[in-house]
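A single protein chain has been omitted from the complex, and every remaining protein chain is retained in its original position.
Labels run A and B following the written order; every chain starts at residue 1.
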Amino acid sequence: MPDILGWLLDPINWSGPEGIPSRLIEHLQICLLAVGTATAIGLPVGLYVGHTGRFAGLAINLANIGRAVPSYALMVGILPIALNLAPSVGYDPDLGLTFLPLFLAMTLLAIPPILVATYAGLREVDRDLIEAGRGMGLTERQILGRLEVPLAVPVIIGGFRTSTLQVIATATIGAILSFGGLGRFIIDGLANKDDAMLFAGAVLVTVLALLVDAVLAVVQRVLTPRALRGKPAPRRPSDDDDEDRIDPAMFGVRTVDVSA
Amino acid sequence: MRRPDMRMNRLFALAAAMVVVLAACSSSGTTPAPSAASAAPSAAASEAASAAPSSAAPSEAAKAEVRIGSDNFYESKLMAELYAQALEHAGYTVTRQFGLGSRQTRVPIFTKGLVDLVPEYVGSGLGYYDKTLVTGDGEANRTALQAQYDKADNLATVLAIAPGQDTNAAVVRQDTAASLNLTKMSDLAAVQDKLKWGLPPDCDKNPLCKDALESYGIKYPPKVRRALAACDAPIAQALQGKAIDFAWLCSTQPAIAQFGFKVLDDDKKTQPAENLAPVVRNDYLAKVDKAAFSAVLDAVSAKMTTDELTKLGVKVGVDNEDLEDVAKQWLTDNGLLS
Partner (left out) sequence: MEGQPLVDFDWILSHLDDVVERLVQHVQLSIIPVVLGFLISLFLAIWAVRQPRVYGPVVAISGILYTIPSIAAFALLIPIFGLTLITAVVPLTTYTLLILVRNNASGFAAVPADVLEAAEGMGYTRWERMRRIELPLAVPLMIAGIRLAVVTTIGLATVAAILGDSFGGLGQFITEGLQTFFPTKIYIGAVLSVALAFLADFLIIKAERRLTPWATARAGRV
C-alpha cells in the first residue's frame, strides 16, 4: 500500500512551482477556460434550439460526437496541427504543444452536456405557459428570458455541473504533452514508479471534482425557483419528436421527492 | 397489464444472455497475427507441450508450442514477429501474444509464465532490475541480465545478442545544429540556456538522463524544460514544430529520417548498449532441444544490425507496410526461410 497520506502531508509537496497549490491552480485555470468557452458556445446554441425547437436532432447528434470522440486521441491528433499553424498564425509553438491541444479537446468535451441540458431544460417548460406569454404580447426574447430560462435554470446548471466534472477528471491527460495541472502527479508518478505520487494525484483530482461539484450543487439549488423545488416534474404532452426528448433527471436535477 | 411485464423480463433475459455470451467470447485472449501467411508446415507439436522434457536428439515431439510476447510498440512487435516466423519455419507452433503494454506490465506477465519468449533490450532490461549495473558494452549487459534471472530462481535464459541496438539518441533539428555548431553532445553545454529541452518525466530519477546530461556539463534541471516521453510521436512532433529544441528519441526511430533530424554523437558513451536479445523461460527450454531452439533465434539475431533495424523501422513507420510482410521479406532476403 503506497504511502499516499505521507506524500500528501509532506510539506515539500506543497511548495514551489511543482507543488500541489501551483498544480491545482494550473488545473483550475484550464478547466475554467474550457468550460467557459464551452458555455459561450453551447449555451446560445442550446437556447436557440431549445426555444425554437429547430435543428434539435442535428444539434444533439453533433453534441454526441463531442462525447464519443476519445479525448486523448483528439488531443494528440490536434498537436501536429497546432504546431504547424504556429508560425503562420503567429503564436509561440510552445503554446501549440502545452496548451492548445488540451484546451481544444477539453472544450469539445465540455460542450455536449451544456448544450443538451439547455435544450432539455427549455423543452420541459410548459407549452401553455409560453402560449400565454405570447398572448400577453411578450416578444420571443422576453419569453425566453423571463419565462423559459428561469424555469430551466436548474437543468441548465445541472448540465454545467456534468460538464465541469468531466473536464476536471479528464484534464489530467494534458500532462502527457507537458502541461502541468494535477495530471502531472499522475504521469510523473507513473513514469518514476512512484505509486504514492500517482495515487495521491488521483485522490487530489477526485477531491477537487467533488468539491467543485458540491459547490455547484448548492448554486443549483439556490438558483432553482422556489416553486419548482421538490415538486414532481410535470410531464406534458409536447408536440416535438419524442426520440429527442432528454430527461432533466440526467443532470442531477431531483425534481421529485423520493421518500415514497 | 401483462405486456410491459413480459417485455421487461425479455429485456433482462437478453441482457443476461449477452453478458454470458460476450464473456465467453472474450475469454480467449490470443489474437494470432491477422494476415500471417506462414508457408512453414506446422508440426503437430501441441501434444508435446504436456509431454515430459526430452534431452534426446531433436525430434518432432520436442518442438513444444511456444508463446511469444512483445511490448506494445512496433519494434518490439517486429522482433517478436521475426522470432515467430523463424520458429514456425523450423517446425514450432507459435502463439502470438503481442502488445503486452510497456516493460512495467510485460515483465510481470513473463515472470508469471503467461508467455515463454520475449524480445529484450539488454541495457534497459538490466536497468529494470538494477540501474547501476548498466554499461555501454552489450555482452556485459547480457551477462549481467542473465545473472539477474539466475538469482530469480533460474527463471530464464538470455540468448545471444544481436549487433543491432536501439538506444537513446540525443536529437536536434538540422537548423539548430547548423546555427549553434552542434555535432556531439559535448557541444551542448555551451549553448544549454538557448535550448528548450524535451526530457522524459522520469529524467530526475533516471541516471541515463540526468546523470548523463550532467556529465556533459549541463546544469540540471535546464532553464526551459518540457516533460515529454522519449521516443513517442508527440516529442518528435514537438521537436519538428519547434516547441522544443532538444529531444531524446530512439536511435532507430523512423521520425529521425522522416524529419531529417540530426543525432548528436554520444562522445562520452553515457548511453547503455541496447542490443536486442531473445529472453526465454527455462521451463520452456526444458521441453525442447535447447541447442536447436537457440540456433534458430541466433541466426536471426546474427543478421540484425542497427542499420537493418532502422531500415525496417522506415518500412513500418513511413511506408506503413504490415509487420508480418516486412518480417517475412527480411527473413527471406537473409536466407533464413529457405
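Basically, a residue touches a chain if its C-beta (ideal position, glycine included) is under 8 Å from a C-beta of that chain, and two chains touch if they have at least 3 such contacts.
Because the structure is a prediction, the values reported are computed rather than measured.
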{"item": "Sites on chain A contacted by the missing partner chain, in the whole complex", "value": "61, 64-65, 67-74, 76-77, 80, 165, 168-170, 172-173, 183, 186-187, 190, 195, 198-199, 201-202, 205-206, 209-210, 213, 232-233, 235, 237, 242-243, 246-247, 249-250, 252, 254, 256-260"}
{"item": "On chain B, residues whose C-beta touches the chain left out of the figure", "value": "1, 4-5, 7-8, 11, 15, 18-19, 22-23, 25-26, 29-31, 34-35, 72-74, 97-101, 105, 108-109, 112, 114, 232-234, 236-237, 254-255, 258-259, 316-318, 320, 322"}
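The rule is simple: only the chains that are shown with their structure count from here on.
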{"item": "Inter-chain centre distance, chain A versus chain B - centres from mean C-alpha coordinates, in Å", "value": "39"}
{"item": "Chain A contact footprint on chain B (complex, rising order)", "value": "104, 196, 198, 200-202, 204-205, 226-229, 233-234, 237-238, 240-244"}
{"item": "In the complex, chain A residues that touch chain B", "value": "76, 79-80, 83-84, 86, 93-94, 96-98, 175-178, 184, 187-188, 190-193"}
